[in-house]
Every structure is written in structure tokens, then in C-alpha cells.
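Left out: one protein chain. Kept in place: all the others.
The block that comes next holds subunit A.
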Amino acid sequence: MTQQAEPAVTTPPAPGPGKEKDGRTAERPLALRLLARPEVGVFLGAVAVLIFFLITAPPVRDGSSMANILYQSSTIGIMALPVALLMIGGEFDLSAGVAVITSALTASMISYQLTMNVWVGVIVALVVSLGVGLFNGWMLVKTGLPSFLVTLGTFLILQGVNLAVTKLVTGNVATDDISDMDGFEQAKALFASSFDVGGVNVKITVVWWLVFAAIATWVLLRTKYGNWIFAVGGNQQSARAVGVPVTFTKISLFMLVGFGAWFVGMHQLFSFNTVQSGEGVGQELIYIAAAVIGGCLLTGGAGSAIGPVFGAFMFGMVQQGIVYAGWNPDWFKAFLGVMLLGAVLINLWVSRTATRR
């Protein structure tokens, strides 16, 4: 009874230095606490890679090269964001790479074959992309199968459908050029335009990338939905037991990946005017790698949206940096693998050191 007699008497604890402590935890030094955060680790990694290429590849120091690197990073980064959120939510999406192409093919073929305004194709592609996400999520929730299996299935299905349907409709492995169709310029302005900053040509995807990253960060840390993402990834049973709508959260995360695939697909379509139906295979692993390098826990429950931004930047940097350094671009993948392992090991070591109790 004394338990609840107390609250009426005690005044709310004064925040700040006078706060009562249980005296068992010592405050860690700020530097150590920062280092324990994975996104700080990947930030330092990205800076290291940047410095490395600034030294070894002089052309990188040029402003336009930097814009190019950022553009390369943004195409990976825009997809890495929803993939990272999904990973924090405890799932994978192996179909993310080909889903981008599916979306671009849909938009291109719908508008070209039916000779309609490209916006019709764009909207239909959005519906299809969200539908693929919905299917992935729904299958996962209903069957309880691991997302690896479900999305591996979708990955193979989409890969086959992309090729087969494109050949069936256009008689070719690529779609027809849509650059002279109604609404093309408008759509290009939205998805694939560029603008000048101090004489440097910057692609609009860089802006979208950063805008999406800011929104994702805000959603993750400041909204209910963000709380739910961490919860379903951290402990799905517990989350359900305290009333978190697990089914909704998971399905909507897959649909968010669908949205990302749609956006990147539209960018590809409107910057190249035509789509190769066999592309996109292997990209899903790049997205996942960017999220993991960015400090997202592969098993879910931890991570950030800002980490994958730096992760994607590292990828873009290496991809372009190798070219600027004049090396054989065949080394790119090998370099990526080393970077991935290195980043993961450093993250592990840093977080172990910094959180040692």
C-alpha cells in the first residue's frame, strides 16, 4: 500500500544534475558513446574511403566528379533506404533489384503499346510495384515462411516475367524508346532531370535521395510507425502481445520497398528512354550490403536510415573512384566484398569495445 501512497507525496524528480541515480552506471565518455553508434562507424568509413580516393585518384577532387559520385550513390541509396527499414523490421527483400526493372518495363510498355500519356504508365507501374510488395508481405505473414524464401520466389518469378513478357510484347529484349510520347518531359523533370549548382551539374535523384533519407530518419525515430518497425524486428511476438499491428507493419514495409523500386525504375526509364529487360539481377544484394554497411542489423531490431546513406555513398565512391583512378573496373566487386567484410568487422569490433560492460 505504501507503494502508491508515495506518488501523491513525492514531487516529480527534478531533471538535471540533482537527479537521483541508482549509482551503478557510470557515464561513458562522449567519444566512446558516439563510436558505439553504427552510423558513426560507417560515417568514418565513408570519410576514409573518400580520403583514400582523393589521394589516389586526382580527378575525384573535381566538382563534377563529385556530382557524378553522388549521382551513382543516389541510385543505390534511394533503394537502400526502404531495404534498410525492412531489414530493421526483420525481413529481407531479394526481389528488390528486379522489381526496379519490372516497374520500368511496366510503365514503358503500358504507355507505348497503348499510346497513352506516360503518366498513365507511371501510375500503373506504381500500382504494380506496390502490388509486388503487398504480395511479398502478404505471403510472408500468411505462411510464416522466412522472407528469404518468399522473396527468392518473387525474384525468380519477376526475372522470368520481365524477359518473357518484354519479348512477347515488343519482340525484343528491350522496350521501345518513349522519349517522344506525351508527358515525357514532365515525368523526366520529376525523375531524371538535373540542375546546376555553381557550374556543377547535379542530378535530381541526389536531392530525392537526401529528402527520402530525412523523411525515413524522422519516421523511424519520431513516429509510432518507426517504433513499430524496431519492435517487429526486435521481437515480433512481444510486439504483437503489446498490441503492435505486426501484420500491417510488415506488409507496409514490403510495399515501401515496392515504392522505392518504382521510383528508381522511373528514374532509369526517363533517363535512358528505354529499359533492358534482363537488368537488375544482383542489385538487391548491393542494396542489402549498403544497409548492412550502414549499421542495420541483419537479424532486425537495430539500425538507422542515415547509416545506409553513408553505406550507399561508399558504394558510389568506390564504383566511380576506381574509374577515376584509372584502374580496371573489373576490380569493383572484389573491392566491394572487401569493404563489406571490413565494415562489418570494424562495426562489430567498435560496438564490442564501446559497449563493454
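Please note the rule applied: a residue touches a chain if its C-beta (ideal position, glycine included) is under 8 Å from a C-beta of that chain, and two chains touch if they have at least 3 such contacts; residues count from 1.
FYI, contacts and distances are computed from a predicted model.
A.B. asks: Missing chain, UniProt name, options "Branched-chain amino acid transport system permease protein", "Aldehyde dehydrogenase", "Sugar ABC transporter ATP-binding protein" or "RNHCP domain-containing protein": which is it?
C.D. replies: For the chain missing from the view, the UniProt record says "Sugar ABC transporter ATP-binding protein".
A.B. asks: Of the residues A:Ala239, A:Ile288, A:Val309 or A:Val323, I need the one that contacts the missing chain.
C.D. replies: A:Ala239
A.B. asks: Would you mind spotting which of A:Thr143, A:Asn172, A:Asn201 or A:Thr223 touches the chain that isn't drawn?
C.D. replies: A:Thr223
A.B. asks: By the contact definition given up top, give the residues of subunit A that touch the hidden chain.
C.D. replies: So the residues of subunit A touching the missing chain come out as 1, 3-4, 6-7, 10, 12-13, 20-22, 24-25, 218, 222-224, 226-227, 230-231, 234-235, 237-245, 297, 301-302, 357.
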